[in-house]
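Other chains of the complex are left out, but the ones given are in their true place.
Each chain carries a letter (A, B and C) given by its place in the written order, and its residues are counted from 1.
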Amino acid sequence: MTFTFEVLVTLKAGLADPAGKAVEAALPTMGWTTVHDVHVGKHIKLTVEGPDETAARAQVEEIAQRLLSNPVIENYRVLDQPEA
Amino acid sequence: MTPPEVGTAASPPHRQLGLQDDEYERIVATLGREPMPAELAMYGAMWSEHCSYKSSKIYLKTLPTEGAAVLVGPGQDAGAVDVGDGVAVVFKMESHSHPSAIEPYQGAATGVGGIVRDIISMGARPVALLDPLMFGPLTDARNRWLLDGVVAGIGGYGNCIGVPTVGGEIHFAEPHSANPTVDVMCVGIAQADKLATSASLVAHEGSFMVLYGASTGRDGIGGVSVLASATLDESSQGSRPAVQIGDPFAEKLLIEASLELIEQGSLEGLQDLGGAGITCAVSESAARAGMGARLNLDAVPLRQSGMEPFEILTSESQERMLAIVNPAQLTAVQEVCTKWGLDAVVIAELVPGGMLTVTHRGEVVADVPARSLTDEGPEYDRPREAPGTHPSAVGDDPTFAAFDADIAASFFSVLGSPNVASKRWIHQRYDSVVQGQTVAGAGSDAAVVRVPGTMKGLALATDGKGRYGSLDPYLGSAHAVAEAARNVAVTGATPLAITNCLNFGNPERPEVMWQFSEAIRGMADACKALGTPVTGGNVSFYNESGGSAIWPTPVIGMLGLLADYRMRVLTGFPRGGLAVYQLGETFAELGGGEFAEVVLGVVGGKPPAVEFDREAALIALLVEAAGEDLLASAHDCSDGGIAIALAEAAIEGGHGFAVTLTGVDLPPHVAMFSESASRAVVSVETANELRLRELAAARGVPIARLGETGGPRAVIEGMLDSTVDELRAVYEGALPALLDPA
Amino acid sequence: MVSTGARVGVVTFPGSLDDRDALDAVTFMGGTGVALWHASHDLEGVDAVILPGGFSYGDYLRCGAIAGKAAIMQEIRAFAERGGPVLGICNGFQILCESGLLPGALIRNRSLQFICKDVWLRVESSQTAVTAGMEPGETIEVPIKHGEGQFVATAEQLEQIEGEGRVVFRYATSAGLVDETSNPNGSIGNIAGVRNDRGNVIGLMPHPEHAVDPDVGPTGGQGMFASLLATALEGALR
């Protein structure tokens, strides 16, 4: 069986987020003045084969931790509701 | 990171900050009382190995630093050299090995950012970057991940700030697996009379300290005291990772704003924020001015709420600068910063006396003599001890090992070894042309960069000789200086001065301290003999894990000068029909060489001798011959010996050669691969041969005609009969084969 | 070089890097460079505009996305509508695509790596402000240096671009062969540069401003600058 998951990789709190800062600075010049705390991270969608969802999810967790993120600077989260 | 007041009996707060018990006593004696928590953190950062140079200071003092052209020697953010026409060249090298080992992209990127700010703080525009690297073997997946991340980080930052990366080097060795060496050198140009030095800018009582650039966050706290001043094993245990995220866009704005401020003449001082953050910048600026300062932490723009005083004081958030500004100029300074979209706030004021007083929410959280942080830290003469058996005596010297394998096959092994092969996979990922002054980038022995508004060219090279250093740290260091000078001289440039980065293991181990002292001795001797004073540098200790250190590797960054950049000499054979000469003499010296490691599987023996007189004579000859426009090409002999030098000249220029390694009474493989110093391969028009011989004779440099350039073939009589295309395929193919997934 | 008297504006956005280099190239080729500032609404009466290379606003979100919204872009849009020549180089090309002045988009190189090297381009169209003096089929050598230069477009856009001859340059061999090995970044159809329907707005990833001075690179950009200056002058005289 195949399962599709989405993983979000975000910078740890406290680290500078240049991309978020750049977007935040651009917003007011485009007329949006009430937006703040902008953070930019990565979104990874992948499809894995596995006997059941639990096993597949465990594999995705491991991939997220070991390949998709660097725990020194990033957190990851596997989305609760994988897309169909 | 736990606040410093929370300690345990076994690990009192000062030890958690990396301070020894006697250092703590010294603080108590200085203050006449127990330090407050913020004060302790300040001393912890400023008296760290990284900031205080406490283990290296006594040795660094022995380096030659004087020279007619030297405008600024060691001690300031970067050294500066007068190149005439009213132009000063500012240059410096630094390491970011420790953070790169745990987060290669950001570690390397922020290293570039840091060295660039050192150059800006001298009032110079950064015009070139070079990136000397050492990694573990690429057969290991982790080393490939580290290298890819580091190269991407250097490019990601350097490419985004508009400073060309024009050179560097990379070597591979197992001891650098756990601790890759990531150094970066930046070169800047300033009007000599506008250099921002402690002599040219005078700060006054009542002047403001203006912090401009990025806001301050909790990142990088403990960067100097923990990450860079302890081994990876110690620092990774429990302590918070001290890696930061680089923002090259903010750095580009800092460059432009800072140079505009210098141009405007509104500053009384300029300082970058690096290790130890605000504490270091404020205390150094005050101590330099011979004053104290009142620092108000509430004025510091913070990225996060709830930051403790010690965090604000020691945060190493990137892309920040500190300007000393006369109150009358404050508006002008803030206008420039606003134009570039940067925050600029007064955080401190210079006051008479020498005390640095720090307040936070109306309370005094620190009150210490500024000089006690910057100039009165501990200084150690740590025990040193040569290893029982001198490593160069270990094993039989490969020079005399029996050898009966195929010599052409050996040649291709050496040519395709990662140490020798083309580094295009790396340097093609760097913007080497932005600013429009790059006459020669990677692929040339030294990069050549024009000085705008003049005919001058700067020749820039970096060299480290880790493998020689592992066998004999004196020789490794001396060779690094000699090779860097030679690399500059083959372009026709006169070597002027050096900067350096000293990459070593744990200085608390006597063997490492011995390596260090030997390396300093080698560098001092070489620099004196070659007339290239040391204008600055950086020391990176604690590059070790599990008790095993990196190879002791001083990396030299050499600055050379071409009076007319159009006279620069090419590295590759530019056409056929030229006479090929060897300058210098080949001896039986395979010890510590590339052939010995790759073909014989031996890292051992005695590295080649360095004779400074011979080196100086060769350099003088190269410069003189280039000045008379005699040389069609010139390439030095280094890793892999003359066989590799010939091959590289052919590949680079696209023209073949047919030569005989005559006049040497050496076994063929020794003649091919010996790494004797003070040699170069040059090509000359027939009409210039006589004059070149005359000049060589006058300088006492041995000279031998080896053959001619031309055609598609690459022939070394009796040893190699191949084609330039075949050579190129091996040379260019080696790194991609290891690094690119099939 | 003959002084043409054409005044060419080069816009500096925060994070522009090759702005000075473009000004130098204009001067080298006999024109007059005029530095323009992103936050201004004043084009200072220039005869042509260059959007230079670099990483405007860091290009963290998407290359050229934020710069496309800068104040001066309103004036540049109007200038282009009046037929004024506008050349976008590298980041400038990305900005033009992001602003909708040119079709398509630029995504990360196929190799995921930044690439800096000299490449050959085949001129596909002489119906533009920068290729008026060139012949289709001609090849020129120019450096590229980008991490996100892979040209992509929707199927309809592509049909239009190809159908209306709006490709200006393709990556090719020095002999003019457009093949897979000469495609440095995976661009669809080896497309290195495109134009708008009138041919007065042109964008390309390669850097002609780094290919005019023979002491520091190839010279394939000279013809483009000569064309641009000539076209600009014609416009100024009209």
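Criterion: contacts are C-beta pairs under 8 Å (C-beta built on N, C-alpha and C of every residue); 3 or more make two chains touch, one makes a residue touch a chain.
Predicted, not measured: the structure shown is a model, and the values here were computed from it.
Enquirer: Suppose a student sees one copy of each chain kind; what stoichiometry should they report for the whole complex in this file?
Expert: Counting every chain in the file, the stoichiometry comes out as A x2, B x1, C x1.
We take it that only the chains that are shown with their structure count from here on.
Enquirer: With contacts defined as at the top, give the pair, B-C or A-C, that has more of them.
Expert: Pair with more contacting C-beta pairs, B-C versus A-C: B-C.
Enquirer: Cα centroid separation between subunit A and subunit C, in whole Å?
Expert: The computed centroid separation for subunit A versus subunit C comes out at 35 Å.
Enquirer: Quick check on subunit C: which residues sit in contact with 2+ other chains?
Expert: Expected reply: 57-58, 60.
Enquirer: Please list all residues of subunit B that touch 2 or more other chains.
Expert: 247-250, 341
Enquirer: Under the definition above, what is the set of subunit C residues touching subunit A in their complex?
Expert: For this pair, the touching residues of subunit C are 57-58, 60-61, 66, 69.
Enquirer: Within their complex, state which residues of subunit B touch subunit A.
Expert: So the residues of subunit B touching subunit A come out as 102-103, 106, 214, 217-219, 241, 243-250, 303-304, 317-318, 341.
Enquirer: Over in the complex, which subunit B residues touch subunit C? Could you list them?
Expert: 152, 155-156, 159-162, 247-250, 252-253, 340-341, 428-439, 450, 565-566
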